[in-house]
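With one protein chain held back, the other chains of the complex are shown just where they sit.
Should a chain be cited, it is by its letter among A, B, C and D, assigned in written order, with residues numbered from 1 in that chain.
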Amino acid sequence: MTTLPANKPFRRGPQGADRTWPLLGYAAVTAALLIFLRGSVADGPARLLQPVLFGAFLLSLLFAYQWRAAPWAKTAVFALGIVFVLPFMGRDNTSYFDLVIQMLIFGALALGLNIVVGLAGLLDLGYIAFFAVGAYLWGVFGSPQFAEVSGNAAFATGIDANFFWLFIPLGVLAAALVGVLIGLPVLKLKGDYLAIVTLGLGEVIRIFANNLDVTNGPQGIDAIESAPVPWLNSLAGSLGFAEDQYRLFFLYLLVLVVIGIVILVNYRLDRSKIGRSWIAIREDEVAAQAMGVPLLRTKLLAFASGASFAGAMGVIFAAKQSFIDPKSFDYFQSIGVLSMVILGGMGNIAGVLLGAVVVTMLNLMILPTISEVLQGSFPNINPNLDPSKYQRLIFGLVLVLMMLYRPEGLLPSARRQAEMHQGDDPPPDSLEADNALQSGTAEVLSPGFSTRGENERTGSER
Amino acid sequence: ATTVKIATISPLSGGSSNLGLQIKNGAQLAVNEMKAEFAKAGMTLSLVAYDDQADPATGTAAARRVVADRSVLGVVGTLNSGVAIPASAVLAPSHVTMVSPANTNEKVTDRGLANMNRVCARDDAQGPAGGDFVVNTLKAKKVYVLNDKTPYGQGLADQAEKAMKAKGVTVVQSEGVAAEDRDFTALITKIQTLRPDAIYFGGLYGQVGPFAKQLRDKGITTPIVGGDGYDSDDLTKLAGSGANNIYFTTVAPPLDAVPSAKALATNFQKTFKSDMQGFGLMGYDSAKVVLQGILNAYKAAGNKVPTRTQVERAVRTGTFNLVTGQVKFDKNGDRQTAKMYVIAIKNGARSTAGTVNVVRQ
Amino acid sequence: MSLLNVQGMTKTFGGLTAVNDVTFQVPERSIISVIGPNGAGKTTFFNLITGIYTPDRGSIDLGGRNLLGLRPDQVVDAGISRTFQNIRLFPSMTAEENIMLGRGVRLKSGFWDAVLRSGRFKHDEQEARDTARIMLDFVGLSKWRNELATNLPYGDQRKLEIARALATTPRLVLLDEPAAGMNPRETEDLKALIRRIRDDLGVTVVLIEHDMRLVMTLSENITVLNYGSKLSEGRPHEVRNDPAVMEAYLGRGAAAGEYGKEAGPNV
Amino acid sequence: MDLQTFGTVLLQVLVGGLSLGVLYAIIALGYTMVYGVLQLINFAHSEVFIAGGIVGYLVFEAVQTSPMNGYLKLLLACVAAMVASGLLNVLIERLAYRPLRGAQRLVPLITAIGVSLILQDLLRFLVGLRGQFDLSVPLPQGFSNPITSLLGINISLLNLQVKDLILIGVAAVMLIGLNLLVNRTQLGRAIRAVAHDRQTSGLMGIDANRIISLTFLIGGALGGLGGVMFAMKYQALNAYSGTLPGIKAFTAAVLGGIGSIPGAVLGGLVLGWLETLLGVISLFSSVPGLHWLGAIKAEYKDLGAFLALILILFLKPAGLLGRSAAEKV
Partner (left out) sequence: MSDPLTAPRPAATGGAPLLELRDLHTYYGQIHALKGLNMTVNPGEIVALIGGNGAGKTTTLRTVSGMMKPKTGSVTYQGQNVSGVPAYTIMQRGMSHVPEGRRIFPQLTVRENLEVGAYTVRDRKVIAERIEEGFSLFPRLRERENQLGGTMSGGEQQMLAIARALMVAPTLLLLDEPSMGLSPLFVEAIFDIVERLNRERGTTILLVEQNASMALGIAHRAYVLQTGEIRLSGAAADIAADESVRKAYLGDE
């Protein structure tokens, strides 16, 4: 029987030989390549190397997290990467800034969803609605839309942009509140019923956003402000950033702080009584309740915590995009975030972040670059073969292949891995295959075709 | 040589790709044509085409990539006002000039952005023109107004509605239908019940085609009126047997209305193996404005590759002689004199029913 | 003075009366068994007490506190915990975590304590961990502490379930067929364990069992259910010799007075 | 609005909602079948279904000018689409889901989404080969004719067309047939057994993989049929037009109680009626006291589906005709 190491049963702690020097070496080389080759890969087919170089560099951050190495070396790699390399690249090419901020925003979203789906086992297909709540909250107030809504022309650029600071916690609150309001009626539903209802609720919120006047309907809201931080702007200026990059510079720093908090909260909740309760209800609601876990409250807590991360990031997202519309929050976005969680490794903070990085990079950097390069090379191509049209296909292929070859995710949670690898390569019809399938999420479903209209509830009657 | 690029942002996939491709190909023709001239000035000219899928979020993402690529000096686009409005806002802080061949919504230029210009007329001219047609030519008293819930469709329908009401028309119902929707059952029931004399539908051909088809299929022959969103060859294909009794105003000239476009159309056909349409011509002219602007700025900067800001100013202040006539922008970036056309579709065949001149003071 | 007092409990499913007007008393610090034929309503009776089902009629009180209408988690809080006829551990948690989860109901720290890592939180975590260690020692599973619950042998899973139930510091613990799937040897160990639960921890025990050797030697009192109703009640020897019980439940073996002393093979 | 118009509109809603509802039901059954056997929301079903529509379109187009009887053309289109979509569904299961039998439940869900994306572009490519994005479906002669009388009763005000009747008829036959198949035959029981416990069903001599393939075949074929019906009803489709009806059909399945065939039908009808009603409800604003209905314009018609879903599941957590898992503690 496999026994996990004592004391820290599920920290798949850094293993193997000390790799301090390989880590430093790798980080230094990839960072140097990224920085010094940036000019040579700026144009033409060489641009295809951009994602390669950038990806290689980002890997050094992953290695710093995973490898066994001296703490100072890990800190150094992280610090230099975040403080120097990324801003440097962002200054040189704004799209790196854009990309990194988006990665972190989606990272926080994925972490929030991870609580709901990965820990508590509640499949939420409308998660993006909470993001929308935060985004529209600031979008409406922090843009010319506020003048329309309030009927007061004095707000031609929205309310004082300094309120942005207030709106971040407000976004958290509002999203958490919506989470509780939505959760109360639906959280007693089981399994995929919950999934579909959350999908429906997400759509309801989107349809309202699409038809109400406050949200300016399908036109969306543009010219959304961000907080003015003059001292930071002058700092950015003295660091050589162009004026149109100041905002991103500010948001980059902000988003780093926010995601830091999100990770901390996530980590601490995971390793607490609350985290255990989430896992317990995921695995067996009846037993959890019979062991004293209050079901509804625990689920609501998961819903609200997950939602609050999305709310905060929604506010920041609106400020960064300066434009939001209902389409940015359709169910496909929820699914995108879900795919980050699962692709990365459900239940594992690092895995989920990695999932967000990979998916965002794929969507915002790799696919566009490929299609731009191809298009540049074949300008008169038959429009039906135009590579830029096959982004869905490529994204879909990546999803399918990744899942087929790494169903447990890129960085699986040790807990789940232990679950999955109990029965290594089970025979096609073995018990293991089924057990893993059933224990993945503990909900009890209603399969099969019923012949009678009976409506007997399961387990606890309340 | 320095690399200099212009970009197009337009839908290359999805329901309005027929027009999006026209814009892109038109711009490509202009680039091909002027490559040599740029080379003489020491600039390697090329075009990057971005697909906005007629979706604002995708369009702004493309705009952000344009901003990041410092060799792009100007943008031709977009097709949809809903995309143009946020995309130009993203481009504005970086002073990337944008010349639109097709965006008619007032808000596109009314925000007073320094980088946003257009070579076409506006909806506050187009809506009333459509309204006039409904009242004067169709003699309708009761009109059903529909829009596709995009800034363009909604804005245009609003303008037309206002104009028609001013002329004493009763608007029996004014509502929206999501742009992706192809299920018009409920709307048709309503139309059958309300029995309007005409339907004004502010939308795009990809949706209007099936709408006309389903409507006619139920035996309803009420005229359908709309704007430049109908101006694609695909409209009659999609409407099939329903392509009858459809009228629209458009800001792009029918090719036969512009004699000088003939050579261009031949060239277009040769290069892209497809027919040039009005918006192809508009795309070509828009690209010409940008390119000419770059060259003007180049000269003004003392034969140096100009900055984005310099190009932005050169476009806004220049005078350009183009296939569709002279282009000069006012302080908001609107074309000072533009033309509009009224087109009728009868039994699948289109014909020009009139022209309107628009002059902005 | 009885700890648990159940009066006139009734539950029907559709047309079927699974538990019918059962009155049941459990004295403090006793070991009581509930037996009866398959489908007699024993498990349903447990489900009613623990709040998993709501009774159609009847009352439950624990040490004077009314439990009727409480949710299962509130019942645990009030002092009753249980095990299940079909083992329901949390498979992806270790043995230790399973018990820590059970302890949760007695911990005071909340959301903000966890986020801010307050002193109270640290104290609680330590308490949960200590409880887990003590309970694992108590049931003799210390060696499995960091093993995933699913990987434990069947018999040990049953013991872990008991440990988890005890971690909630109950006043009363309900065990549903704890000896099922155990051989006579293992059943002996279980018997000792149940005695220690009562003697060392002072927890009252009610159990459902079909293993008469266990029931007859362990329980102070036995209640027999049949078709949802109470058929008989009394001390083991009284119940064993009750003709109605023999007929409905024990069969010939019991009539011959052999239970409690297993018959050898081929005798 | 006078009483007669009021009544007419209501009748039209009833009939129009019926034809929309059975269309949802057919599509919903494809979801339900697969969900029933694998507990997988087959996100690719919306594309499987639209693929059927495209095949149907190709057939209609190919035989457009042939003198063949219109119903024969329809039959041809249906058969071709059912075969194509059925096989496509089986292929998808083989390649993308079967290898993941042992994985967590959400993993196949993600591959299903991936497959759905892949198919969207492949279908778009296929349609694009003809230089088109939106397809305009040519129907056989007479399908659009209004039906003025049925069984001697004048029903012209119902506003029915021949194709509506075809749709309703085809759906009725399919639904009844399927219900019999699933509930009255060993196959049906086997599906339900496999659904709950694949391994134990093996102990009953059931080849789970075969049953699963069969289920995908049937579900896909139903999707294909739904696609043809969709193409016939709207005469317009493109590679992406499966998404929204797909979500609504699945919603219908859940609303009715997922896993239940009558439930899917009922769910489909509820959605169909609700949607149609919401689409025209502003007409009733002229009724005294109901002027506020004028605010509910056609753009809110999709809201009905989801609000109904939430409301119904709030009241009946297992859907209208569903029953939740019987799990004894």
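We adopt the following convention: a contact is a pair of C-beta atoms (placed from the backbone, for glycine too) under 8 Å apart; a residue touches a chain by one contact, two chains touch by 3 or more.
Given the structure is predicted, the values throughout are model-derived calculations rather than measurements.
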| item | value |
| --- | --- |
| Candidates C:Ile60, C:Met100, C:Met182 or C:Val206 - the one touching the absent chain | C:Met182 |
| Touch with the omitted chain, as defined above, among D:Gln132, D:Gln199 or D:Ser285 | D:Gln199 |
| Contact residue for the chain not shown (choose from D:Leu40, D:Ile54, D:Leu119 or D:Ala190) | D:Ala190 |
| Where the unshown chain meets chain D, residue by residue | 186, 189-190, 192-193, 195-197, 199-208, 325-328 |
| Residues belonging to chain C that touch the chain removed from view | 13, 35-40, 43-44, 85-86, 151, 153-156, 177, 180-188, 210, 212-213, 248-254, 259, 262-266 |
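Note that only the chains that are shown with their structure count from here on.
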| item | value |
| --- | --- |
| Chain whose Cα centroid lies nearest the overall Cα centroid | A |
| B-D compared against A-D, more contacting pairs | A-D |
| Chain of greatest Cα-centre distance to chain A | C |
| Intercentroid distance (Cα basis), chain D paired with chain C, Å | 49 |
| For chain B paired with chain D, centre-to-centre distance based on mean C-alpha positions, whole Å | 37 |
| Intercentroid distance (Cα basis), chain D paired with chain A, Å | 33 |
| Of all residues in chain D, the ones touching two or more other chains | 124, 299, 302, 329 |
| Residue list for chain B, restricted to those that touch at least two other chains | 13, 17, 149, 176, 178 |
| In the complex, chain A residues that touch chain C | 1-7, 9, 265, 268-269, 272-277, 279-280, 283-284, 286-295, 301, 415-416, 418-419, 422, 435, 439, 456, 459-462 |
| In the complex, chain B residues that touch chain A | 3, 12-13, 17, 21, 28, 46-51, 55-57, 60-61, 64-65, 67-69, 71, 82, 85-86, 89-90, 93-94, 111, 149-151, 154, 176, 178-179, 271-272 |
| Residues of chain D that touch chain A when the two form their complex | 32, 35-37, 39, 41, 96, 99-111, 113-122, 124-125, 128-129, 131, 182-183, 188, 191-193, 195-199, 202, 208, 247, 250-251, 254, 257-261, 263, 299-300, 302-303, 305-307, 309-310, 313-314, 316-319, 321-327, 329 |
